[in-house]
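Only one protein chain is missing; all other protein chains are in place.
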Amino acid sequence: MDFKGFEIIWHNLDYLIFGNFPGGIVLTLLMSFAAIVFSTILGIFAGVGLTVCDGFLRKLLVIVLGFLRAIPVIMLIFWTYFLLPVLLNIDVPAITTVIFALSLIGGAYIGHSVHAGMVAIGKEQWQAAFSLGFTKTQVIIFIILPQALKMMLPSFVNQWVSLIKDTSLAYIVGVAEFTFIATQINNRSMVYPTEIFLFVIMVYFIICATLDFTVSVLPKYHLFSRKK
Amino acid sequence: MYEQLLEPRYLWWLWDGFLVTMAISFLTIIFSTTLGFLLVIAQQSHIKIIKGVVIGYNAIFRYSPLLPQLFFWYFGIGNLLPIEFKLWLFDEPEIQLFLFTLKMPSFEFIIGLIGLTCYSSAFIAEEFRAGIMGVSNGQEQASLALGLTRWQSMRFIILPQSFRIAFPPLIGQYMNIIKNSSLTMAIGVLELSYVSRQVETESLKTFQDFAVATFLYIFAIVIVGTLGNIYQSKYLQIGKV
Partner (left out) sequence: MKFLTKSLTAVALISTLLGVNTAYADRLDDIEKRGEIKIAVFDSNPPFGFIDEKTNKIAGLDVDYANEIAKALNVKVELVPTNPANRIPLLTSQKADLIVANFTVTDERAKTVDFSLPYFATGQKFVAKKGLLKTADDLKNLRIGADKGTVMEITLREKFPTAKVISYDDTPFAFAALRNGVVQAITQDDAKLIGLLANVPEEQRAVFEISPFSITEEYQAVGVPKGETRLKEKVNQILLKLENDGEALTIYNRWFGPDTNSAMPRGDFKIGKGQ
């Protein structure tokens, strides 16, 4: 292996990072961030819904979540991009579609984790809180959810990491995120796929590892440190 | 109206692709569960090096996208194999296994299986680890106090309980394996996504073609989910104490 391939990466570094703004690594980060925020919000609502709703509403929720977990991400992006405009009669930009689809899928997975966390918190806590005169909403917001979220944090991180990696599927609707741009350069230079994709692996590794480290290691030392 | 539907021969192509998807997913599930289980057992070891290796393995495979990983196996490892062995694999020889004659799957299938297994086993090991952590520390100590060896307490006390905790997320991982198997099309495994691209190229009926493919994926994943639920409610009785 000679260094010509790495030279190509170096020469195109600004295009890889910014694309035709927004694009490249920046766009990957932006889309990941948006998808993480929206999917977590959706997931919390879905999780609470799964825990408190019953009857028809719960069944409906279970089916919708089941469907979202069953459909391959790339297919959901494809279908929302091409069917949403027909259904709603508006033109939805590609980036929005990708964030929308990723948020829905991430939300479905996170919803199940939130639900599992809320169930795992013992009955006693609910009862204790009720006996103190809290309403159901208050119990959920102040007592149950914070504990459940903290408990399921590792599972959230897993899901967030998946979301970051899944942004690369945006190529199906032509969004110029990082992998997409790497492919363009790969096709132009023709003969350096190994070097280029090694670089792609590295970048994703750094992004995901940073996220995991920040979320799961740092809080132990600073934010939530409880004195024993 | 009818000329807009997919012709039967394309449906057969898609069906063949679906069978390959099922085969590679099924084998991946078996291998990665075994490997993930071994990894987590190794991680329980008190020897620092073994622990470090497992943690490193999990990080590398979990934090990078599957697609470049598959390229790595296909182009990188494929390069290291001796040329005679590769040529032998390319021929897809038939192997006499006692009573059966087994046709070797294609080189692409084998590499795809290896790539998927390594990737998925890291995730599965994480799920098992979460399960083991979910079993309280007191139980291990109690069983050690009762005179069980560390291995025995693992085997009879910790693992059975952690399996129960890890089971639902494990099913989720199995569903992911089916979905992830679609990426092996990049290295030429003739699975459902690959075939659906072929159908698209030849017929240009993209919507109809992708609709059938989406349906087949959902179908397979729903089956896995349902089997998981049945097993869980019948044998694991989660939620009952």
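The first chain written gets the first letter, and so on, giving A and B; residue counts start at 1 in each chain.
FYI, a residue touches a chain if its C-beta (ideal position, glycine included) is under 8 Å from a C-beta of that chain, and two chains touch if they have at least 3 such contacts.
These numbers come from a predicted model, not from an experiment.
Colleague: Could you tell me which of the visible chains the hidden chain touches?
Modeller: A, B
Colleague: Where the complex has a chain not shown, which of A:Thr51, A:Ser103, A:Ser162 or A:Ser189 is the residue touching it?
Modeller: A:Ser189
Colleague: From the listed residues B:Gln161, B:Thr206 or B:Gln232, report the one that touches the chain absent from this view.
Modeller: Reading the full complex, the residue touching the unseen chain is B:Thr206.
Colleague: Quick one: which of A:Leu27, A:Val173 or A:Ile207 touches the chain that's been left out?
Modeller: Residue touching the chain left out of view: A:Val173.
Colleague: Would you mind spotting which of A:Asn20, A:Thr135 or A:Thr214 touches the chain that isn't drawn?
Modeller: A:Asn20
Colleague: Write the list of chain B residues that the hidden chain touches.
Modeller: Missing-chain contacts on chain B: residues 3-4, 71, 74-75, 78-79, 83, 86, 90, 106-108, 185-188, 194, 197-198, 200-208, 211, 214-215, 218-219, 222.
Colleague: On chain A, what residues meet the omitted chain?
Modeller: 2, 4, 12, 15, 19-20, 63, 67, 78-79, 82-83, 85-87, 91, 171-174, 176, 183-194
One rule holds for everything that comes next: only the chains that are shown with their structure count from here on.
Colleague: Measuring centre to centre with CA averages, how many angstrom lie between chain A and chain B?
Modeller: 21
Colleague: Quick one: in the complex, what on chain B touches chain A?
Modeller: 59-60, 62-69, 71-72, 75-76, 123, 126, 130, 168-169, 172, 175, 179, 182, 207, 210, 213-214, 217-218, 221-222, 225, 239
Colleague: In their shared complex, at which residues does chain A touch chain B?
Modeller: Contacts found on chain A: 66-67, 69-75, 78-79, 82, 109, 112, 116, 119, 154-155, 158, 161, 165, 168, 179, 193-194, 197-198, 200-201, 204-205, 208-209, 212.
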